[in-house]
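Sharing a structure, written as structure tokens. Questions coming.
Apart from one protein chain that is not included, each protein chain of the complex appears where it belongs.
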Amino acid sequence: MNRVMAAPRDRSTDDATTSASAAPGDAVVTSRGFSVYYGANEAVKAVDMAILQGRVTAIIGPSGCGKSTFLRAINRMNDLIPGCRAEGLLALEGEDLYAPNVDVVLLRRRVGMVFQKPNPFPKSVFENVAYGPRVHGVRGRRRLHEIVEASLVRAALWEEVKDRLNDSALALSGGQQQRLCIARALAVDPEVLLMDEPASALDPRSTARVEDLIGELRGAYTIIIVTHNMQQAARVSDLTAFFYEGRLVEYGLTDRIFTNPSRKETEDYITGRFG
Amino acid sequence: MKHHRPRALVRERRAGRLARLASFAGEAFLFAIAVGSATVILFIFHSIIRDALPFFRSRGLGEFFGGTRWYPSREPAEFGALTLFYGSAMVTFGAMVVAGPMGIAAAVCLSDVLPFGLRQAVKPVIEVLAAIPSVAYGFFALVVFAPLLQEHGGRVLALGTLVVGVPLAVLAAVVFGDLASGCLRGGARRAVAVPAGVLFGAACLGAVGAAARALHGMAIASGTTALNVSIILGIMALPTVVSVCEDALSTVGRELREASYGLGATRMETVVKVVVPAARSGILAAVLLGAMRAVGETMVVWMASGNAAQIPSPWWNVLAPVRTVTATIAGDMGEADHVTGSDRYHVLFALALCLLTISFVCNLVSEWAIRRSRRTGE
Partner (left out) sequence: MQLSTRKTMDRAFSGLGVMAILLMAGALAVLLGPMFVRGSRAFLFRGTVEHRRVMLELFGRGDRDEIRAELALAAEARRPLYEAIAQFEKELGEMDRGERREYGGRLDELKAALRALLGPFPGEPQPALPRAQYGQTRWDRARVKLREVLYATTYDYSDPAQMGVEVLVPRVEQFRGTSLEPIFAHIEGNAREMLRPRLTFYGRFLTDDSRDSHFFGGIGPAVLGTLYLTIGAMLVAGPMGILSAVYLTEYAGGGWWISAIRACINTLAGVPSIVFGLFGCAFFINILQVSPSRSVLAGSLTLACLVLPTVIRASEEALRAVPATYKEAALSLGATKWRTTFTVVLPACLPGVLTSIILSMGRAAGETAPIIFTAAVSLGAVPTLRQVFTHPTPALPWSIYNLATEHAAVDEIRHVQYGMVLTLIGVVLLLNAAAVVLRARVTRKLRG
């Protein structure tokens, strides 16, 4: 029922400096029989999936199909919701995330998140990006500056804010705020970047910039993006997973899923027969 | 960017344990402070009960709750607190007569009638009324209002009657005129409505005028009476009544109102028939909280109620001086402090215990009422 990816098409370009551990194309996040329950309600049902290193994986599906829940399980943000529990295996590079003595703080250093609605802190631009590194112990002013600048460059925001580092982050436009949130997430140097509908609250131009940014980040980071916009999924992702009613229905190369889906539900969803 | 990835998901044993200990200690500290805040009320109950029991043990309950002779410093001392309870009840009732209708009417006006801009202009008035310290109200009651009542008492009451009565009479006249000619239409209607309204209005104004004239001639012996205190307490309780009432009315929500308007009801009909009934628990809570404020008030009654521990004769005579529970505690404590351990000292704690119990019960009832209004209003 659930298909696991075969050999990927090589799309990576600048993967020379990726992690020593996982080579491009290796599975970095794996789930086996992974389920999430809200009380008695099973929101994610026995998902078997392998997210590949350095790729952009899109998760699509109608609302309420469990895609956000699955995403938030990867950095254990679901822990915040009372009554939420997980079963099965969800592993980052082989280590079970839900093992009893896993430190969530360390996990969230390695798996970052960008939210649907841009949520910069009511602090300055600099303070926003420096928050993560500070939390994890970086102290020196110059070192922080380096990290902040590098993150903002990576997020394609540096040119626009380099003179405004001490201004309030809330004064930026919506699109800029979202790129700031991306910079903030990048500042802690994660391996995996989770994006929960990152462009749905943005105007088309900002959306395009964020999508370009995702393309630039590919290879250096493993990106998992949840989106309800199929065209966006087709544009930015290498692999696509289709969730429906909590189950992973189909998973494969984006090109193939969108041109020649093997399951009827996938085809119905993509052609808009239901949404 | 150089990739500097920490490999482990699990902390080293010691660091992990230290971190967990620290976070536990932090949470325990916050918990201790929260518990500390909560225990204040327990200490209050304990101290008051502890010093009130000796009185009941030595004098019993009957005289305290049933006796009407309050002479704590006489030999033999008499502790009939019924007079004090009566005084408190009288001024509280008077205060709610003032604050209740006015407060509810004002709250309704604020929530449903006034446009947003005017509402923002009126809110400061209420907030200032709420912020003025009680001793300032007491000072006003004693130094400005009492002499006013004493010298021009009749005139002030007459003026008050006119100020309230004339607009009411005019409104009643207009409404009556309309009602009287209800079945007619057009020109005939106007021909009946106007004279009917004018006649009724004249009758009302005549009644108001007569009342005013009667009051005008009244001579008030002293300005420090239950009436003085009731009016001032009413003004003090107004902000509470208005704000809680307004909360209750807004909890009812737009949907209910829109449904009523959608059926073609006027604003008054919507408010009176739909909104107010839906919010009635909240309105009850508002009145109760206002009464609580009036009961617990000390300075105003201490300064301006006349401080005579007697039940007025006749019982409804608001122009007589009274003494309330709060004024007694405040007034007697200064002297009773010197005789710590005596009945005189302990009776004050007994009074305080009664006050505390009443406030506690009122608090519970009003919270239950507010919770009910929230549930039914949603």
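As written, the chains take the letters A and B, and residue 1 is the first residue of each chain.
Criterion: a contact is a pair of C-beta atoms (placed from the backbone, for glycine too) under 8 Å apart; a residue touches a chain by one contact, two chains touch by 3 or more.
None of these values were measured; they are calculated from a predicted model.
Q: Return the single residue from B:Leu82, B:Cys109, B:Leu199 or B:Leu256 that touches the missing chain.
A: Considering the complete complex, B:Cys109 is the one touching the chain left out.
Q: In the full complex, which of B:Ala81, B:Ala352 or B:Ala369 touches the chain missing from this view?
A: Checking each option in B:Ala81, B:Ala352 or B:Ala369, the one touching the absent chain turns out to be B:Ala352.
Q: Using the definition of touch stated at the top, determine which of A:Met77, A:Leu90 or A:Ile270 touches the missing chain.
A: Spelled out, the listed residue whose C-beta touches the missing chain is A:Met77.
Q: Considering the whole complex rather than only what is displayed, give the residues of chain B touching the chain that is not shown.
A: Residues of chain B in touch with the missing chain: 19, 22-23, 26-27, 30-31, 33-44, 47-48, 50-51, 101-103, 105-106, 108-110, 113-114, 122, 124-129, 131-140, 142-144, 163-164, 167, 171, 174-175, 178-179, 182, 235, 238, 242, 266-269, 271-272, 292, 295-299, 302-303, 326, 329-330, 333-334, 337, 340, 348-349, 352, 355-356, 359-360, 362-363, 367.
Q: Please output the residues of chain A touching the missing chain, sorted low to high.
A: Interface residues of chain A facing the absent chain: 75, 77, 80, 82, 105-109, 112-113, 115, 117, 119-123, 131-132, 135-136, 168, 170-171, 181, 184-185, 188.
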